[in-house]
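A single protein chain has been removed from this complex, and every other one stays in its place.
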Amino acid sequence: MRPNVSISDVVAAVEGEMIFEGESNTVQWVVSSGLMSDILTTEEEEILLLSNLNTTQLVRTADMVGANAMMVTSGKPIPDDTVELAKELGITLIRTKYPVFEACHKLSRLFFKE
Amino acid sequence: MPHRFPLNTDKAPNAVLEVILRLKVKDAMSKTIFSAKKNDNLRQIQHIMRDKGVTGIPILEDDRLIGMISVNDIISALDYGYINEPADNYMTKSLIVLEDDMPLSFAVSYFDKYPYRRFPVINKEKKFVGMISSRDVLSALLHELNNEITELENKLNNGRNDVPGSITREYSIQKFDFENAGKASFELKKILKGLNASRQVVRRASVASYELEINIAIHSNGGKMRFEIDESNIIIEAVDFGPGIEDVDLVVQEGYSTANEWIRSMGFGAGMGLSNTKRVADEFEIQSELGKGTHIKSIIYLGGRDEA
Partner (left out) sequence: MKLSSLAEKTGLKILTNSETDPEIESGYTSDLLSDVMANAEEGSVLVTIQAHKNSVAVASQFDLPAIVICNGRSVPQEVIDTAEGEGIAIAQTKDNQFEISYKIKKAIMENAL
């Protein structure tokens, strides 16, 4: 059974910035990829989508797999239309300054009890 | 003036009128503006024009627009030898400006009325906020008209042929339109949720549809997504207008890709699209003819996977 990790813990773990707070306030797992098709193969539920992409298609893909939240890495600027679509579809959008590799490590502590 | 712009005429269709009234000057204007101060000399302003490739520089005093220097002013300054003097004495002070909340139709009519190629834009508090050129207007109008007409076409095609117990939808997909690609799949997802299909079925149908829709945008000359949902099946079809696929067995192999680095940089083109679609679909068919187009049909059983 996977833990319910709160979005606020996620934001804190990566010293992130909440761009838009959507409907869900927890996630159960992380999926990371820079390829949409790769994300679409996931069978996981209640996920946080981690990516160094910042386009509207990231939001569309998140919606298709029913992701609870998205995180854009490396402090990339997020275009207005991406933010707008996230709002329209009600999906949480977070940004972190860390690259994917570091962000994965920081987030992993939330999902595993050591 | 030989041709007036056909603005607000009796013949204009409502959709077009709506677009030029709905769009505001601020939606079309350029907000990245290079400005100067009244004490800057004309030589400095000429350098800004040269370096930034612009032909008109607003002169500001605390966010307020107090004048404009055009290329013509610079040419005169060079001709008459006052290029090293401050802008203050030579700038055009009686300016024709637009307000940022005005409908775009005002901007269009200003371009008709006045000989200028760009107008400064101010807000309600009289603060300078941008510049608008005929290029800006053209770009904003085309962009909005594309969206508007696509939506109209989709409305025309949809809902008309529904028979009881069956829903049919059709959406046209433009080549390289990454801004709108995915909208058809979003509509499918909404319909399926409305029918209370299971989470897994919605997800599999969404994945199949989205991959096929993105494929049309990336690889084809444009095409259509067609959905048909009856009591037992979700039929998702992607039909495009070419160029067609030479070897269909090859393209469904995972990892086979013809995408370039530009497409990869947007997160597509991993060579997984069709194999993903095939994996989530209960039935999958692909037909293609070089020079004609490709037709892909994938079916997902509404009741879920047959576990037998």
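Order of writing sets the labels: A and B. Residues in every chain begin at 1.
Everything below uses one rule, namely that a residue touches a chain if its C-beta (ideal position, glycine included) is under 8 Å from a C-beta of that chain, and two chains touch if they have at least 3 such contacts.
None of the values given here were measured: they were computed from a predicted structure.
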Contact with the hidden chain (one of A:50, A:65, A:78 or A:94): A:50
Touching residues (missing chain, whole complex) on chain B: 254-255, 261, 264-265, 267, 270
Absent-chain interface as seen on chain A, which is shown: 30-35, 38, 41-42, 50, 52-53, 74, 99-102, 104-105, 107-108
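By definition in this document, only the chains that are shown with their structure count from here on.
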Distance from chain B to chain A - Cα centre to Cα centre, in angstrom: 26
Residues on chain A engaged by chain B in the complex (per definition of touch): 33-38, 40-41, 45, 51, 53, 55-58, 60-61, 63-66, 81, 89
Touch list for chain B against partner chain A, complex: 178-179, 181-182, 185-186, 189, 199, 203, 206-207, 210-211, 214, 266-268, 270, 272-273, 276, 279
